[in-house]
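Some notes on the structure that comes next.
Excluded from the complex is one protein chain; the other protein chains are retained at their positions.
Take a look at chain A:
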Amino acid sequence: MFARRAFSSAFRAATRASTVRPTPTARFLTPFQARLLSDEVRSAIDKAVASAPVVLFMKGTPETPQCGFSRASIQILGMQGVDPEKFTAFNVLEDQELRQGIKEYSEWPTIPQLYVEKEFVGGCDILMTMHQDGSLAKMLEEKGVVVPAEGGQQAP
């Protein structure tokens, strides 16, 4: 049942192009096997990670985060002036497969998780540390994903 369930709308939105392949029947999976990342979920996450230069896997939406750490991460990205055009957020609460899958995919046990140009950056603590020591601003600037400053002024 679980393995057959289609991706929920939010996750599918970024992975619509993926071809649907038959999934193995759940009853043949032992609990151990069931925890391994299936090819389907992995390729769907590959597409999600590549769907924008800056991708945040979070609980809730940027407008209404459902977790303090996700909220803090969104606020940091906002303060950094990340270009909304170059940013996508995935709500893991809308998709159980994504919620579990992303942890194995990144080999990272918690959510939120930030990717920049398909590279895993870290979770909320790392974002906060990088925000404070200036390395996040530098990295986002180098990747060209922040809103350009107007007339030499610092973007808000």
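Here is the rule we go by: a residue touches a chain if its C-beta (ideal position, glycine included) is under 8 Å from a C-beta of that chain, and two chains touch if they have at least 3 such contacts; residues count from 1.
Assume contacts and distances are computed from a predicted model.
For the chain that does not appear here, its UniProt entry gives the protein name "Bola-like protein", which is one of "Translation machinery-associated protein 20", "KLTH0B08844p", "Bardet-Biedl syndrome 1" or "Bola-like protein".
Checked against the full complex, the one of A:Asp39, A:Glu85 or A:Asp125 touching the unshown chain is A:Asp125. Within chain A, the residues in touch with the undisplayed chain are 59, 66-67, 69, 107-110, 120-126, 129-130.
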